[in-house]
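Missing here is one protein chain; the remaining ones are kept as they sit in the complex.
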Amino acid sequence: MQDEKTNKNHKLNDKNNKPDVMPVEDVTIRFAGDSGDGMQLTGTQFSESIAAAGYDVGTFPDYPADIRAPAGSLYGVSGFQIHFSSHDIHTPGDQIDVLVCMNPAALKVNLKDIKKGGIIIVNEDSFDAKNLDLAGFKTNPLEDGTLGRYTVYELPITKTTLQVLKDLGLSMKEAEKCKNFFALGLVYWLYNKTPDFTLNWIEQKFAKRPEIVEANSRVLMAGYYYGEATEIFTSRYEVKKADLPKGTYRNINGNEAVALGLVAAAARAGLQLFLGSYPITPASEILQSLSKFKNYGVKTFQAEDEIAGICTAIGASFAGALVATTTSGPGMALKTEAMGLAVMAELPLVIIDVQRGGPSTGLPTKTEQSDLSMSIFGRNGECPMPVLAAQSPSDCFHITIEAARIAIKYMTPVIVLTDGYIAQGSEPMKIYKVSELPEIKVIFQKSREGFFPYTRNEFLSRPWAIPGTKGLEHRIGGLEKQNITGNISYDPENHNQMVKIRDKKVKKIADEIPLLKVNGVQSGKLLVLGWGSTFGAIASACENLQKKGIKVSFTHLRYLNPFPKNLGQILKQFEIILIPEMNLGQLANLIKMEYLVSPITFDKIKGLPFKAMEIENKIEEILRT
Amino acid sequence: MQDEKTNKNHKLNDKNNKPDVMPVEDVTIRFAGDSGDGMQLTGTQFSESIAAAGYDVGTFPDYPADIRAPAGSLYGVSGFQIHFSSHDIHTPGDQIDVLVCMNPAALKVNLKDIKKGGIIIVNEDSFDAKNLDLAGFKTNPLEDGTLGRYTVYELPITKTTLQVLKDLGLSMKEAEKCKNFFALGLVYWLYNKTPDFTLNWIEQKFAKRPEIVEANSRVLMAGYYYGEATEIFTSRYEVKKADLPKGTYRNINGNEAVALGLVAAAARAGLQLFLGSYPITPASEILQSLSKFKNYGVKTFQAEDEIAGICTAIGASFAGALVATTTSGPGMALKTEAMGLAVMAELPLVIIDVQRGGPSTGLPTKTEQSDLSMSIFGRNGECPMPVLAAQSPSDCFHITIEAARIAIKYMTPVIVLTDGYIAQGSEPMKIYKVSELPEIKVIFQKSREGFFPYTRNEFLSRPWAIPGTKGLEHRIGGLEKQNITGNISYDPENHNQMVKIRDKKVKKIADEIPLLKVNGVQSGKLLVLGWGSTFGAIASACENLQKKGIKVSFTHLRYLNPFPKNLGQILKQFEIILIPEMNLGQLANLIKMEYLVSPITFDKIKGLPFKAMEIENKIEEILRT
Amino acid sequence: MNENNQTTSLPKTPLPVPKDYASDRDVRWCPGCGDYSVLAMVQKVMAQVGLPREKIAFISGIGCSSRFTYYMNAFGFHTIHGRALTIASGVKCANPELSVWVATGDGDALSIGGNHFVHTLRRNIGMNILLFNNRIYGLTKGQASPTTLEGKITKTTPFGSIEHPVNPISLALGSEGTFIARTLDRDLKHMQEMLLKVYGHRGTSLLEIMQNCKIFNDGAFLEFTEKETKNENVIFIEHNKPLVFGNKKDKGIKLDGWKITVINIDDGKNSINDCLVYNEKSKELAFLISEFYDRQDLPMPVGVFLNIERPTYEDNMMRQIEYTKEKLGIGDVDELVKGNSTWVIK
Partner (left out) sequence: MNENNQTTSLPKTPLPVPKDYASDRDVRWCPGCGDYSVLAMVQKVMAQVGLPREKIAFISGIGCSSRFTYYMNAFGFHTIHGRALTIASGVKCANPELSVWVATGDGDALSIGGNHFVHTLRRNIGMNILLFNNRIYGLTKGQASPTTLEGKITKTTPFGSIEHPVNPISLALGSEGTFIARTLDRDLKHMQEMLLKVYGHRGTSLLEIMQNCKIFNDGAFLEFTEKETKNENVIFIEHNKPLVFGNKKDKGIKLDGWKITVINIDDGKNSINDCLVYNEKSKELAFLISEFYDRQDLPMPVGVFLNIERPTYEDNMMRQIEYTKEKLGIGDVDELVKGNSTWVIK
């Protein structure tokens, strides 16, 4: 909202700092510490202020499973990674340039991800016997040479924090809690960025508690000046601003983007928005966000279970609202029967599945792409539904709007797949006004003349005739219906026909799906084909290789059912198709089925997103053979 | 049980009947009337007595949707078709040789299925103005020439029945209800078969009501002697006995066969049987049958819904029982989340899906094969499960036992697909003793030594360590588990490994699946590939054509996941693969995916099984091109 | 469009008659099914209160009773087994102006749909639930339902049911329902009275209808519906009236501490004044009386058990929306999408 932010950004830049400011292309920083150390907050602050400064930013929060873990334990480590760059980036970064770690456990967990020669900033005060033991270090890694390959800065973060605050009358516990701001301040300094963004935030956030404003600000600045004052840092870094398309930007994660996408779609369509949902990790935030938008007229219904979640939505759709239901794998499984009803009743409905590690309860907090097959095939009977997938946090906004548009235009439920990675990761999003979004035309049936519930327009879509409209009283349901009249029909030919009409309706959507573009050469040896959240890693990998002069192309699917019309044509242009997926090859299966082409699946089913490097290596390996 | 039946069979045959007895190869008879006319009973009686006489018999009951329809209405027509033959038959017959129809509606509905020149026996008493009107006949078809192409016998069935019973003191309604036995008696006569089987049955069934025994028997014999006495029938027919493999036989429908298969499997495994289920058409009979087997120790649990149905079964499996859950499409959809738990917990469980017309509530009483995709793909995460399908009513028995065997051996849930057609249709089944069935070895873990819940044997199967066993206390669940120990694990590599182990475990079952046999030439132009209930129609069609010297081969899948190991090899031997399926090509998709071979799908999604003729025509059409 | 305008510009629409609410579909229940009388009475009551057809949304699950929807000339949605209440909840939330009705069975509402039953009642979402309790699964041909009595032989309980049945009224009370009543398919006058009250109540109204399934559970409620036995076996509970029953109205219900006894009010010892006076505002009484269920010593209570006011879910929802709009201002979606912190790339 306050664009003036951009003007303040470099207030401190012209100061004459002792260490040199070295230009770098892009940087990946990870803040890591105990769940209680406020690392998520620290990371968010840094990434938002960096994004606000005009950089392209990718983030990846990574925190322990749902229950609070004991302080200092390995499984209690919480991390937040920020990647920012002078060019268009797609991922939160593969390897860490700078690790800020607040305790030994955080060091232990993250060590493997640090770049050779990377920087490690540790809170030395936490490296006591107890914490070392909890982290499973037999000897102190700060002393035993473990960190020989890195540039290590050991700072007395806790002590300094307490020192700075000692006259403020805070309790020891309260005071200690500020220490994350020290780390943040220091990193601001290290990357030659002003801490103003966070200072403002602190002021607003704790407006009612001046002593906390004072404490946090002091510690933040203490960290900042620590860099400035002490001579231990030999250099400072500066990343050139990115060259992003013109426009107004904000930072956004995928879950928030879905929530806003739904609100925007409803506004665009001129409909009220109804969400029927049940909490589940990692989708709960969408319900939570929408619950806040009461003054936008949004109706959220926290149902007793996932079935009630989707069914209330179906009911509201029958009554004329734009409706959605949000969930993750296990909840998706529960909704399958009701999805069939929506297909039969031909009512618009947006189903968001924020995929997580499966099967069953699986890995609730980890990411995966393994609900694709279920989304396409997982219903009784011939039960076709369009399936879309978001390729990045900000794309969650656009894909959700697209899903709503298709749902309404074709009177059909639509599945949108996102996953834990993009749901929680964030990136800058260019802002559009509602009026600039694709049109979503709603035509409620009004006229009685010629009205039958299952007549169809050119898109094979039936009329939306909502209760309250005089003269249009009619009945629909889950039993097979007679073509046109919608009456129950057991007629064999009619059933055959209806099954095929429903199938064709979904297939016909391909007529308006944007054709795929291939990035790189348009034909050749290797095409990398992706879908959903792998976009960032694939794009980075291919662009990196292309820069090196290696001939590799890539294209990315946001529409999984139906596929873009030129996909088959594109596949034919390449000798080898490589599909990196966070599953055992679910897209690969669809491709085989549809095009009789056999892609190579590169799977990673580890609850973690691909790194660009992993894909680069795989590509190089393939090209070598 | 009473094999002496076979000796009585031809008691009346040597009588000197006036019309000639003409030998025929095979015959299809359909009894049709109002829902209240007892056609299902009539058909069952006839087919059982015919089967007991040593014929191969196929039956197909076809009755209206779930609610009683008004008497005389078209949608209230109930039919039962019987096909019997001197050779091994696979279907209930394509076209009708003899239609017995009790009212005008039955005539209207069934006319299209009668063979040119076929016989129609009508109850002329029911052809009054009201019934004609209800059936939508403007003029009386018995008079207006509609039936010109057929041999029509108009009999006063109602009147004769009432006449025969007039001295018995039954109410008019009660007396009229006997009229189906007249038709039955007549057909016994027409096919030169003794009515003894039914006379015995009547005696046993109504043992407590001698007046009803008397009434029904009288009417049955009245029908029989009507043929004998009146001169309207110009010929009588005799079908030579079939040449079936040696053994003891019974007649059975698919639902009953599943129920018996479960009991037999439990007996073979030495386990108690537990069924958790919720009623749903057309699967309810399995639950109903098993509920009767209390004195066999069978535990049936009619749960509050399908989810509770499968979950009680999972609990009982954890506790060491052989467990099953039975359902149809919509219920299957509801069970998907819990299936994931069974996959993760690696517990044996047999899931029976008696498929019906979908999507959603669809066509509850009609048959379809459209849950195959869902069975293979319809769960969140990578969630592999073996899937089998029964090819005929009697095969339901064997496939269920095979599913139980695989479930226990591999510690996995297994899906068995049957459908409304074979669930309700019947055929002779050769009887095996429990001791003759394939071995089902149960090894409960006993020893504490080296015990971990997720160690694996050569089949990658984990130990079954049931509560009550001292020293084996352990915990399992739906979260990803550490290899071997079964403890919760969020470790990325472990997850990757476990996903692949679960996948491999199911794939490895292929090592012991019987190789597919091709019927017909082993390579050539056309292979017809089928799965599930289409077996009968495909086999008949191909055999018919083969007899005509046409080169067509066929092979049939009972294992859908994994496929038999030689399937790929077989597919390569033929130019064209034709897959007739009662869906839009779900097996075809799997074949494309697995073998990159593109079969021709021949679909029929009409709630009705294929006719052999339809497949013959399709084959000929393909071979012509 | 035209047509609508025309209609509203007419001086006055004629009063509706029951058949205005009948759809053009053939009614396909078995001859003699108890569902018929309910259909007729619902149509009658709708005409009586003059409910505009286009305002009616009739939702049902799956079951014989759930076919009700097809027979009403109204907006109808025949959904999936057990989920009628959730669909109805969505309809009402999206458009609180509608008169939402649900037709459901003992299996649909209390077995597979039991959870939604509990939560709909506690939320008090505006809808009228007609629960056709025939103590059997009709549509699927005769399996036990959660209201099937112990010992009853059905297709799935060939040796008698071993389950203790649900008492729908007690369950509704335990689920925090606000309007809870019972009627009989064969007592048309009473049914009419109940339907009018159902219609009159704001929030979730539950009407259990003891409904005879002619085919699979014939006579289940005979003792409550047949002239000869009805008055001895049924007690009609009415607000502010003493609880009396019997052919000669000679029996009464007395509260002795917290114990219930049946007294003879003609025996000189007791009089009508000793009888408990019913109060439909009392949840305590409703609980006491609801427990007269399948007990040989007590008559079956029929009538309104509870009728209390509590804000409805949709009112609360709309109120909260209005409140936040007032407090925070009507949201501007463009601003929402922008969020609190943006920057411009030029």
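Lettered A, B and C in written order, each chain numbered from 1.
In this section, a residue touches a chain if its C-beta (ideal position, glycine included) is under 8 Å from a C-beta of that chain, and two chains touch if they have at least 3 such contacts.
These numbers were taken from a predicted model, which means no experiment stands behind them.
Every shown chain that the unseen chain touches in the whole complex is listed here: A, B, C.
Only one of the listed residues, B:Lys240, B:Lys433 or B:Lys504, touches the absent chain: B:Lys433. Of the listed residues C:Gln43, C:Asn73, C:Ser99 or C:Asn124, the one in contact with the hidden chain in the full complex is C:Asn124. When the whole complex is considered, the residue among C:Thr154, C:Ser175, C:Gln211 or C:Asn307 that touches the unshown chain is C:Ser175. For subunit B, the residues touching the absent chain in the complete assembly are 1-3, 5-6, 48, 51-54, 197, 244-252, 260, 263-264, 267, 272, 274, 276, 293-297, 299, 301, 303-305, 307-308, 311-321, 323, 337-338, 340-341, 345, 397, 431-434, 446-449, 466-479, 487-488. Touching residues on subunit C toward the chain that is not drawn are 111-115, 118-119, 122-124, 146, 159-160, 162-167, 170-176, 255, 257-260, 276, 282-285, 287-288, 291, 310, 313, 316-317, 320, 323-324.
The chain not shown here touches subunit A at positions 66-70, 73, 75, 278-281, 284, 287-288, 291-292, 294, 300, 302, 304-306, 330, 360-361.
Here is the rule we use: only the chains that are shown with their structure count from here on.
By number of C-beta pairs in contact, A-C leads over the other of B-C and A-C. If each chain is reduced to the centroid of its CA atoms, subunit A and subunit B end up 48 Å from each other. Subunit B and subunit C have Cα centroids lying 40 Å from one another. Between subunit A and subunit C the centroid-to-centroid distance comes to 45 Å (mean Cα coordinates, whole Å).
Residues of subunit C found to touch two or more other chains are 62, 80.
Touching of two or more other chains is recorded for residues 337, 340-341, 345, 477-479 of subunit A.
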